[in-house]
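Of the protein chains in this complex, all but one are displayed in their positions.
Our next item is chain A:
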Amino acid sequence: MSLDLHTTAPPGGGGDPARPARATHRRPASFTKLDLKFSPYLYVLPFFVIFAVFSAYPIVYTVWIALTDRSPLNATISFVGLDNFVELLTDDPQFWNAVVNTFGIFLLSTVPQLMLALVLANALNRKLRAQTFFRMAIAMPIITSTAVVALIFSMIYAKEFGLANWLLDLVGMDPIDWRANRFASWFAISTMVDWRWVGYNALIYLAAMQSISKDMYEAAALDGASRRRQFWSITIPQLRPTIIFTLIVSTIGGLQLFTEPLMFTSGAGALSGGSEGQFQTITMYLLDVMNTRFRWGYAGAVALVLFLLIALVSLVNYLLARRISSDK
């Protein structure tokens, strides 16, 4: 718009301003008024159209479908009220198994991930040789596709000829069937998640650390505070908003974990997440219900409960993180 105004700015000045003025007067006044009133809405319309089609409508539709028994196998759709939710919460051990798995993997991946990211960021915040190289390097994994990461890691954790079992063998331990054992599968999936996201979080922490005033560290150093003391008493409290941010983002990502556990097995029935659902997450269960059992209404209920769970956990995270600095 500004470009337009510039190009039409009269180069010579003089009598030119009169011309555009006449142009406006030629139009009926009411049209101009309408134009002024509605054009702005038109400008922002594209966003809202896209939002309505791709976000608002699906959300509303999910709520509606969750109250029905919709399925491609049913000729008619009937309204079942809250039946889907009642079944889900009271009579569905597979769903609760998926909830446990999701939270287990979430804790097992997020806690070390954020701690490691803090330590890494702290290390990179000092003066280092080839600083930019290291800072770039830790962020590299984020640009690799999740599918590729999952594929390579599932080879590392292969039962036979896998790198992980080879290493275990080197130190004299028995090989592990990573997909059969519940905790082993959680561990394997967590390493995939962490490999990808530690660097990302470290970079965010690093950016936040750089904005902490150097004066505080100097003052603390004068008072005789050790490096470690400075880290706990200055860096961590100052990072509070950033930690809350990364916690919430990790929570949303962790509770929606899908590609890594899905790609951990290949072939028929990968959505089941292991022979006994050892690593079936909520999103995998959702798709299992929707695409292999064709219970679309029920899948809608699973999606809504997942949404509520994420909201709940984010709130808990927020409350916990708020205490970090007030404790110190």
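Quick note on the criterion: a residue touches a chain if its C-beta (ideal position, glycine included) is under 8 Å from a C-beta of that chain, and two chains touch if they have at least 3 such contacts; residues count from 1.
By our rule, contacts and distances are computed from a predicted model.
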Among "Cellobiose-binding protein", "Fe-S cluster assembly protein SufD", "MxaA protein" or "Cobalt transport protein CbiN", UniProt-listed name of the chain not shown: "Cellobiose-binding protein"
Residue touching the undisplayed chain, where the options are A:Asn74, A:Thr146, A:Gln238 or A:Ser314: A:Asn74
Contact with the hidden chain (one of A:Leu42, A:Met140, A:Leu170 or A:Leu222): A:Leu42
Absent chain, residues of chain A that touch it: 1, 4-5, 8, 20-21, 23-24, 27, 32, 35-36, 39, 42-43, 45-46, 49-50, 53, 72-75, 92, 94, 154, 158-159, 177, 179-180, 265-269, 272, 274-277, 291-295
